[in-house]
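Have a look at this one before I ask anything.
With one protein chain held back, the other chains of the complex are shown just where they sit.
As written, the chain order gives the labels A and B, with residue 1 at the start of each chain.
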Amino acid sequence: MTSSKPSASFRAAADRCLTVVLVGAAAIAGGLVLWIVLFIARESMPALLSIAPWRFATDASWHPQDGLFKITPMVAATLAISLVAMCLAAPLGIATAMFSSFFAPARIAGLLRRWIEILAGIPSVVYGLWGLTVLVPRIAAIQAPGLGLLAASLVLALMILPTVALTAEAALRSVDEDLLRGAAALGLDRTGTALHVALPAAKNGIFAGLVLATARALGETMAVLMVAGNVVQMPGSLFDSIRPLTANIALEMGYATADHRSVLFASGLALMLMVGLLVALSTMSSPEATDG
Amino acid sequence: MAEPRSHTQARDFWTATVLWLGAGSVLALLAWILGDLLLQGVGRLSWGFLTEPPSDAGRSGGVAPMIISTLWILAICLATAVPLGLAAALFLTELASRRTGRWVRHSLDALAAVPSIVFGLFGNALFCHVLGLGYSILSGGLTLACMVLPLVVRTTEAGLSNVAQEIRQGAAALALSRVTTLRTLVLPAAAPALLVGLVLGIGRALAETAALIFTSGYVDRFPESIHDSGRSLSIHIYDLSMNVPAGNDTAYATALVLVVLLIASQQLATWGIHRWIQPERSVR
Partner (left out) sequence: MSFPKSPSALSRSIAAAAFLITTLVGCGSSDDSPSAQTRITLTGSSTVAPLASEIARRFEERHPDVRVEVQTGGSSRGIADARSGAATLGMISRDLAPDEQDLTAFTIARDGIGLIIHADNPVEELSRSQIASIFRGEISNWSEVGGREAEITVVNKAEGRATLEVFKQYFELTSPEIRADVVIGHNEQGVKTVAGNPNALGYVSIGVAESDIQQGIPIRLLRIDGMEANIETVADGSFPISRPLNLVAHGTVDGPAAELVEFSLSEEVHDLIEAQRFVPSRR
């Protein structure tokens, strides 16, 4: 090569400089999540110190301006919405993945994937808008006000469907070809191959995808805020208006002060812990995926 | 294909039917959403809609200030996240020991899973209050930068690690410095991945709302500097659909603009990759 050759010492200096930059960047990138956790924790400290932890469950209600901080109905709302959404999205998403991996002609499978990728990119606020203007009036026709657990879960299910479908499809595609050919050679039909060979082989990947989708569901804010109705109460039926944690933060952050603000940060911390647990779970279930 | 026995053929038929129905209903749902978006949004769309400021709380007029604010926020987000992400990705592929690398990756995965409202809380507390930036485009852009960082790092890293080890060994044999190797061999080969990371970051940033409400604010005017508050397109959609009676049409039109921007950036990435990778592969 004709590259000019600077002195060895200069090259060493350049390398060292580069090293410093890269290490610094990696330290920032790698430390950011810890920084965020610590920062949110710092902001929630005043509340956690001055409010006894059981009061988040035993206070009469959520009226932060009167010093009442019961957050359990909102935790329940978050869990209920995510659960119903997962029950809807998981079967549909996995079925879509099975379809495009084993039953669809290649062209249709490709088309389907492109569609789903587009949907994955649609902003949550647009799903919220659609839910508010299309779904809510239809649900309200069954039982007013339409805003509530059902509307929020349906919108959320649509939003996490692409995550489930795309991760499940990737998992199914990565199943060893030989395994599938072997199954076919044994005379297994396509249904049998898909259900009893491919699905078990891909179950770790699919599970990781489901966990990821659940994490997304727990943390989703805008779409849910727009259609959940936002009344703080324990979810009792599908039509109940409820307020999940994320919506509560978005609603009240604008004017919260002192302990109130601090409790909102604490609920953000709680949210992060829930999501963190799920991510840890998904990492453990697919160790090969993380060493990429 | 071997002739299957009739009962398995029947079973395959039914499975296929169920799955066709499942996938079909997914497609139908998606078509419903996009169709609504198109039908309800296209009526308000015009050249003026893109170039005029809003009036009457957004019911009439356009979305020009939101487009400008969105682009500003995006620019700040990318100007921070891309260099940082590239450097972090280079660290992961070139320098990191196995253990350090695993730690950084785990930490980035955790970061990627942080709910956007938590980024909003963090950005509000750190950028708006502690650093005193207030509700501004700068605060919003920096908050989004934290959010898209994992995406940029992991995509770029994937591209960098695809660069064959032989290239690097060859470069080392030629006694090229690490800087030269990176600049002349590794980076060009990894450029498409960086581009994909960039576009994915754009997509995530464009779509974001929750992290921006309490960082960039929602003043619906042309920003004059990055210290001004600026309302993104996504926040405009939220505000119109929640807080403006008779604002749905404009909300849909704005949503249409945003979705078109998103799809366009996706397509651009696909096109760029094909153009960038293909010649290299065919020439050599």
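By our rule, contacts are C-beta pairs under 8 Å (C-beta built on N, C-alpha and C of every residue); 3 or more make two chains touch, one makes a residue touch a chain.
Please read all numbers here as calculations on a predicted model, not as lab measurements.
For the chain that was dropped from the view, give me its touching partners among the shown chains.
By the stated touch criterion, the chain not on view contacts A, B.
Taking the entire complex into account, which one of B:25, B:162 or B:243 touches the absent chain?
Touches the omitted chain: B:243.
Among B:72, B:91, B:127 or B:252, single out the residue that touches the unshown chain.
B:127
For the chain left out of this view, which of B:177, B:209 or B:254 touches it?
B:177
Of A:30, A:73 or A:146, which sits in contact with the chain we cannot see?
Here the residue in touch with the unshown chain is A:146.
Since one chain has been left out of the picture, which residues of subunit A touch it in the full complex?
For subunit A, the residues touching the absent chain are 1-4, 6, 10-11, 13-14, 17-18, 20-21, 24-25, 28, 60-61, 63-66, 68, 136-137, 140, 144-147, 229-232, 241, 243, 251-252, 254-257.
List the residues of subunit B that touch the chain left out of this view.
Subunit B touches the chain not shown through residues 57, 59, 79-80, 83-84, 87, 127, 131-135, 138, 142, 177, 179-180, 182-184, 217-219, 221, 224-225, 227-229, 242-247.
Heads up, the rule we're going with is that only the chains that are shown with their structure count from here on.
Indicate the whole-number Å distance between the mean C-alpha point of subunit A and the mean C-alpha point of subunit B.
Their C-alpha centroids are separated by 16 Å.
In the complex, go through subunit B and note every residue touching subunit A.
2, 4, 8-9, 11-12, 14-16, 18-20, 22-23, 25-27, 29-30, 32-34, 36-37, 40, 83-88, 90-92, 94-96, 102-111, 113-122, 124-126, 146, 149-150, 153-154, 157-158, 161, 174-180, 182, 184, 203, 206-210, 213-214, 234-235, 237-238, 241-242, 248, 251-252, 255, 258-259, 262-263, 266
Contact residues on subunit A for subunit B in the complex?
1, 3, 5-6, 11, 14-15, 18-19, 21-26, 28-34, 36, 39-40, 43, 91-93, 95-96, 98-100, 103-104, 112, 115-119, 121-130, 132-134, 158, 161, 165, 187, 189-192, 194-195, 212, 215, 218-222, 226, 246, 249-250, 253-254, 264-265, 268, 271-272, 275-276, 278-279, 283, 290-292
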